[in-house]
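Left out: one protein chain. Kept in place: all the others.
Naming follows writing order (A and B), and every chain is counted from residue 1.
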Amino acid sequence: MAGLVEKRLEALGVVLPTPPAPIANYVGFVQTGSLLVVSGQLCIGADGKLTAKGKLGGGVSSSDGAAAARACAINLLGQVKAALGDLDRVTRVVRLGGFISATPDFIDLPKVMNGASDLMVEVFGDKGRHARTTVGVPVLPLDAAVEVEGLFEVA
Amino acid sequence: MAGLVEKRLEALGVVLPTPPAPIANYVGFVQTGSLLVVSGQLCIGADGKLTAKGKLGGGVSSSDGAAAARACAINLLGQVKAALGDLDRVTRVVRLGGFISATPDFIDLPKVMNGASDLMVEVFGDKGRHARTTVGVPVLPLDAAVEVEGLFEVA
Partner (left out) sequence: MAGLVEKRLEALGVVLPTPPAPIANYVGFVQTGSLLVVSGQLCIGADGKLTAKGKLGGGVSSSDGAAAARACAINLLGQVKAALGDLDRVTRVVRLGGFISATPDFIDLPKVMNGASDLMVEVFGDKGRHARTTVGVPVLPLDAAVEVEGLFEVA
């Protein structure tokens, strides 16, 4: 029986991925006390491929960048689901850290990162309003356009 | 009636900004337990404009960069004030994360970040001594020269 948050995801047409098994000596998440720390997630879509490859200000448009940030957010929620079983156990999205692969002249980073922030509020409502840090980076793993890490308060 | 910390700020001639209302689906801070997580703050001055725009190693000098980091720290404290009402409730500055917009050959990043660290110790004394991570980035939102995020322990 799906919880409230998963019903909202379903209404949005979002299917959470099952996180792949770790291929190195790290894991997708660690819970410590009431804090769930989730590893940086790349913009990998349901087909297992990057939704956007390259750089903002290079070949990637702002709207593709925002969609990529949304994909990262979906992957964060996939990790949270794997950690907690039930997304309704999230009592607050505490923080998102957004890393946007960008050329040195691309300053419109917040608009890209909104793709991740918006999903959190669509799904969790006011509990989804989080602290946020957004920065440009020269390059990300696999040449992904966006990477987002997350911190969640859980019950 | 101003607390001890605000009296020190006043003696330093620092006026805390009232944080602007959020313009997207994130907020300036989230408290979880005794931790206050504050969003990355740009080097925006009292006049609402960036104190330094562009890159260290480009048009921005190290001293202007340090002043920009100090402006970020002031904005962090504005968020903490908005969160807690009274800055004396801060029991420890736990961590600052500093992102310096820089050209690939500008290695003097710590001196820039000291502008933020110094303010914390001027204002909080030994409670202001924090863990810190300082890195260069190719670009920041609005073309800001410096962005600093903060983590505070509060009572």
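Throughout what follows, contacts are C-beta pairs under 8 Å (C-beta built on N, C-alpha and C of every residue); 3 or more make two chains touch, one makes a residue touch a chain.
Note that the structure is a prediction, hence the values are computed from the model and not measured.
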Omitted-chain contact residue, chosen from B:P22, B:G85 or B:P104: B:P104
Subunit A, residues in touch with the chain not shown (by the definition above): 22, 24-30, 32-33, 37-40, 55, 97, 99, 103, 137-143, 147, 149
Touching residues on subunit B - with respect to the absent chain: 33-35, 92-96, 102-110, 114, 117-118, 120-121, 128-138, 151, 153
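What we mean here is this: only the chains that are shown with their structure count from here on.
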Computed distance of Cα centres, subunit B from subunit A, in Å: 25
